[in-house]
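In this view, the complex is presented without one of its protein chains, the others remaining in place.
Right, chain A next:
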Amino acid sequence: MDWEPLVLTFKLALITTAILLVVAIPIANWLAHSRSKLKPVVETLVSMPLVLPPTVLGFYMLVAFSPENAFGGWLNQHLGIKLIFSFGGLVVASVIYSLPFMVQPIQAGLSSLATTLREASYSMGKSKITTLFKVLLPNIKPSLLTGVVLSFAHTVGEFGVVLMIGGNMPGKTKVASIAIYDEVEALNYGAANSYSLILFAITFAILLLVYMANGGYLKRLNR
């Protein structure tokens, strides 16, 4: 069995999750506390990947990133970045595709905190940034963990977007879910089964760990 697709899958999921954490915290913070009229629009955009077929997302990204078109051509000419059929393109697509899975738990966590926590911190002269990192985020660790794990698992399970924008290039864009499809098409059920079983086991283990951590089981075991 070829391990490359699995390694690629987890590399993609890891990088995507790391980027998402950085991107989603400010968005979630804004959504949780803003009273702007734009809020419903932003909320909708963030949630779109939940309901849109991945192929739709993949198709538009394929068009947008194509060097033939304005945006893709600009990226290619000025920055030398080619996003279609490359690992970089997969990362960008995955970040957009998994955005709601990171934003929504963090937003829900922040909204559930008492507003007086923020106000108390402000009244002590602490900035919004300090308040966010020292007071708010440490008190929503379960939500952060949920966001991280859901995004990671969702990226591992991604298929349609990857196929549209990345294609099936070994070592570059051939992730495990694509490899499974590929092996099945070649009637290579044994290899497909190996990939599938590994993905199944790892995903199960990750989710189990989260539910145990958030349910307090791990703490109780420690005692």
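Assume a contact is a pair of C-beta atoms (placed from the backbone, for glycine too) under 8 Å apart; a residue touches a chain by one contact, two chains touch by 3 or more; residues count from 1.
Heads up, the rule we're going with is that contacts and distances are computed from a predicted model.
Q: Can you match the unshown chain of the complex to its UniProt protein name from these: "Phenylacetate-CoA oxygenase subunit PaaC", "ATP-binding cassette domain-containing protein", "Aspartyl/glutamyl-tRNA(Asn/Gln) amidotransferase subunit B" or "ABC transmembrane type-1 domain-containing protein"?
A: "ATP-binding cassette domain-containing protein"
Q: Give the residue, chosen from A:Leu38, A:Val51, A:Ala70 or A:Ala114, that touches the chain omitted from the document.
A: For the chain that is not drawn, the touching residue is A:Ala114.
Q: Of A:Gly80, A:Gly125 or A:Gly190, which one is in contact with the hidden chain?
A: A:Gly125
Q: Touching the left-out chain: which of A:Met48, A:Val63 or A:Val135?
A: Looking across A:Met48, A:Val63 or A:Val135, the contact with the absent chain belongs to A:Val135.
Q: What residues on chain A make contact with the chain left out of this view?
A: For chain A, the residues touching the absent chain are 114, 116-117, 119-127, 134-135, 138-139.
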